[in-house]
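Data block below; observations after.
Note that one protein chain of the assembly has been removed; the remaining protein chains are unaltered in position.
And then chain A:
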Amino acid sequence: MTETVPLSAAYWRGFRQGLPFMLVIAPFGMLFGVAGNEAGLNLVEVMGFSVLVIAGASQFTAVQLMNDHASTVMVILAALAVNLRMAMYSAALAPHLGPAPAWKRALVAYFMVDQVFALADADYRIAPRQSLAAKLAYYAGACTPVCPLWYVSTLAGAVLGQAIPPAFALDFAVPVTFLAMIAPLLRSIPHLVAAAVSIVMALVFAFLPAGTGLILAAALAMVAGAQTELFLARRKERT
């Protein structure tokens, strides 16, 4: 087989480029384990989140809204809204990985976390001519350091969480985690506008049942972001 060498090269390239993300995933997963544990979820339930959902921001969203005693529908809606961006990831990867057999596409979909998507998207842009097998190998390589660590660190957080004294103010680790996810996203004026609308409207709607105000605020913020982008693009065209 002449293909074995380039395939393993693609796999290890993905693996190497995925390695730095371990530094983010490990504390993140641990914090989720701690947060789930604090909410009274048992070990199987905490792991159920990380294995079946495998999407940090939406897992944190769900647990936070559950702590607010939001209705079940609102918990599910808000947490899924956080993941809407993954439809965009899916669309971006489809031209590259669409021809793969269904079970491989299903695996690609299951492991489609932010970090792996960002790596694969960049790699396929740089080298669009790679074979399908090489692209899949790269994807698998990028998943290897990132995804299993998510399960392991969640487990560690859930087990060790009980031992962490209240002086560590872990209640605030969750907001800090969210803010740390948001900050790098604030890279353009429309993103800033969307974030500002989201904050103001969520506070204005705070009197509504938990989760309802957030969904409304998010919808308005999305419109605000998209319209700002459109407005800026049109203004640029005219000048």
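Throughout what follows, a residue touches a chain if its C-beta (ideal position, glycine included) is under 8 Å from a C-beta of that chain, and two chains touch if they have at least 3 such contacts; residues count from 1.
In this text, contacts and distances are computed from a predicted model.
Novice: For the chain that's not shown, choose its UniProt protein name out of "protein-glutamate methylesterase", "Chemotaxis protein CheR", "PQQ-dependent catabolism-associated beta-propeller protein" or "Branched-subunit amino acid transport protein".
Specialist: Checked against "protein-glutamate methylesterase", "Chemotaxis protein CheR", "PQQ-dependent catabolism-associated beta-propeller protein" or "Branched-subunit amino acid transport protein": the hidden chain maps to "Branched-subunit amino acid transport protein".
Novice: I'm checking contacts with the chain that's been left out. Which of A:L19, A:L160 or A:L185 qualifies?
Specialist: A:L185
Novice: Which of A:L19, A:A122, A:L160 or A:L230 touches the chain that is not shown?
Specialist: Checking the options A:L19, A:A122, A:L160 or A:L230, the one contacting the hidden chain is A:L230.
Novice: I'm checking contacts with the chain that's been left out. Which of A:M66, A:L119 or A:A142 qualifies?
Specialist: Candidates A:M66, A:L119 or A:A142; residue touching the omitted chain: A:M66.
Novice: Quickly run down the residues of chain A that touch the omitted chain.
Specialist: Contact residues on chain A toward the absent chain are 23-24, 27-28, 39-42, 45, 48-49, 52-55, 57-59, 61-67, 69, 72, 75-76, 78-91, 93-95, 97-98, 102, 105-106, 108-110, 112, 168-169, 171-187, 190-191, 194-199, 201-203, 206, 213-214, 217-219, 221-226, 229-230.
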